[in-house]
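First the structure, then my questions, so here it is.
A single protein chain has been omitted from the complex, and every remaining protein chain is retained in its original position.
Going in written order, the chains are labelled A and B, and every chain counts its residues from 1.
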Amino acid sequence: MSPRSSAIERLASPRPRPVEVLAWLLPALAFFLVPDNLALGVSIMTYAVAVLALDLVLGYAGIVSLGHAAFFGVGAYTAGLLAVQGWKEPLTGMLLAGAVSLALGFLASFLVVRGKDLTRLMVTLGIGLVVYELANRLSSVTGGMDGLSGFEIGPIFGVFSFDLYGRTAWWYVYGVLILVFVLLRLVVSSPFGLSLRAIREGVSRMPALGASVDHRLRTAFTLSAGVTGIAGGLLAQTTQFVGIDSLSVGRSADFLVMLVLGGTGRLYGALIGTTVFMIAHDYLADMNPVYWEFWMGLLLMAVVLFARGGVVGAGRRLLQTVKTKFARAAP
Amino acid sequence: MRADTSILSADASIALSTERLTKVWGSFIANSDIDFRLPVGARHALIGPNGAGKTTFINMLTGVLAPTSGRVFIGGEDVTADHQERRVRKGIARTFQINNLFPGLTVLDSVLLAILERKNLAENWFRPLKSHMAEIEEAMDLITDLGLEAQAGVEVKTLAYGKQRLMEIALALASRPRILLLDEPAAGIPAGESSEVFSVIARLPSDVSILFIEHDMDLVRRFSQRITVLVGGKVLTEGAPEEIMVDPRVREVYLGESAHG
Partner (left out) sequence: MASNILGILFDGLAYGSLLFLIGVGLSITMGLMNFINLAHGTFAMAGGYISASLSQKSGMPFLATLPVAFVGAGLFGLVAERLLFRRLYKAPHLDQVLFTFGFVLSSIAAAHYFFGAGQQMGVMPSFLQGQIRVYGIDLGRYRLLLIAFVGLITLALHLILSKTRFGAQVRAAVDNQDAAAGLGINVGLIFSLCFALGTGLAGLGGALGIEVLGLDPGFPLKYMVYFLLVVVVGGAGTIRGPLIAAMILGVFDVAGKYYVPQAGAFIIYVLMIVLLLAFPTGLGGKRA
């Protein structure tokens, strides 16, 4: 292949390769192979939606957000409160959850784009803390520390009712995850997605190209907040409970850890990181939570020092090494 | 059109001009009352010892820095109040003395982005990058022009330093400027290899007006039609290369110094 066509080949593309299509069948396989632990699958896929959204701002645009749980929790409360008020239809409930978070994200984005890294980090953290405190104070609406429960969700398309085993929930979340992934894949392989990566790589050059950086970042942040809200809505609908910890800084940190564990700026990192994190968490559930925190902290430090790029990055490096070895062995 | 637009800046043959342009930081005067004209199609060199205020001047022309006083005109239009992005859209582009690129993007990604920005397509988020064939072709042509074709698919940070300097020029050219400001385009490149950069510049269309900062007097003599000498933030003199080369004042402050160094 000429350098010209191979360079064009390397441009980001939304078109799935065959191996990707196969990979997306894995969760479906898990549905049939591990039918007694569907709840775990549902929560992995729910969080994966949120972590994908975080990857857009962090992995692509390079904004470190420590406040994404605000959008997650607001989405969850929106869907939960709608159901409490009798709005039981799940799809519109989920979309409304996304819309409310999107609106909040739009407002927040004006604050976030001001200042540099550290200021941004603090502002996102501050937004998260303010929303948490608000929910805590408005306990007559949100249920405060007790959370929101005792609501029911209607059947999907008016046909498929949520069942005790989580079968319907599983297919519901799986479908939404695929749609969200396709949407984000489209975004990151568009000119807009390229400009986000450019902002991450060299923000100081952008004005010299005639680009307005703040507007792009606001758009990315708003979109990310909306998708995170959808994830929150899914959580509320599939568990029929909203706890105040869905808004906590700890939850924001979890998202961050999942993403970094899998690898930033490549979408699949978000999926793999979330899966690894959630399965480990489930497996070690009997462990004293304090020790879980200890290992989590150690793991974070280790990833930063030794495994930049997370699981996906390490996998790529391994693949690269194997390829060059083979190339040397058979010249 | 403003009534008080000066006669010199309304001249259609002038691409870029300044009027008493001044930049002061505290008690330090970086640029003082600079009146400057860049004719359409010019190949104009800006020289002067280190700290003479050359980069400050370029930064005020492009809108990176706001002047303390004075005005900047592009083709007769007062752009002093315009920020950087808007001036780029009015036809001014620049390169940076210290590489200011996108290290993690590929060569093609970078140039393509610059073209998409020029065409106002970069905010488009639903049409895939790969379907912008016209822009991709244009990017590949520019990359080929600059001799970077073999590296089109590699990340900019892996390029050799000299190639990265060419990327500086590629990004500026991608915005199809009428006025091109080059801040030491060959900075850091070994003397023998810098002509590669300048041969690219020499091939640019003749209607592009170029102002470049350069320390190598040999290159300045070969590629400029006119030279402005900046010393201590002020214009010492301006003239054709053969005049400047023999000007005793210039020899004293500038050539004398570089002969020692």
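Going forward, a residue touches a chain if its C-beta (ideal position, glycine included) is under 8 Å from a C-beta of that chain, and two chains touch if they have at least 3 such contacts.
Since the model is a prediction, treat every value here as computed from it, not as a measurement.
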Residue of A:Val64, A:Leu91, A:Leu186 or A:Leu284 touching the missing chain in the full complex: A:Val64
Out of A:Ala39, A:Leu183, A:Leu299 or A:Ala314, only one touches the absent chain, namely A:Leu299
Among A:Arg114, A:His215 or A:Lys323, single out the residue that touches the unshown chain. A:Arg114
For the chain left off this view, which of A:Ala30, A:Met94 or A:Val123 is in contact with it? A:Val123
Residues of chain A touching the missing chain are 58, 62, 64, 66, 111, 114-119, 121-123, 125-127, 129-130, 133-134, 136-137, 249, 253, 256-257, 260, 264, 290-291, 293-294, 296-301, 303-305, 308
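One rule holds in what follows: only the chains that are shown with their structure count from here on.
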Hey, how far is the Cα centre of chain A from the one of chain B, in Å? 42
Counting only contacts in the complex, chain B reaches chain A at residues 62, 64, 83-86, 88-89, 93-94, 96, 100-110, 112-114, 116-118, 121-130, 132, 136, 140, 144, 149-153, 171-172, 174-175
For chain A, which residues are in contact with chain B within the complex? 3-4, 6-15, 186-187, 189-195, 197-198, 200-202, 204-205, 207-212, 215-216, 219
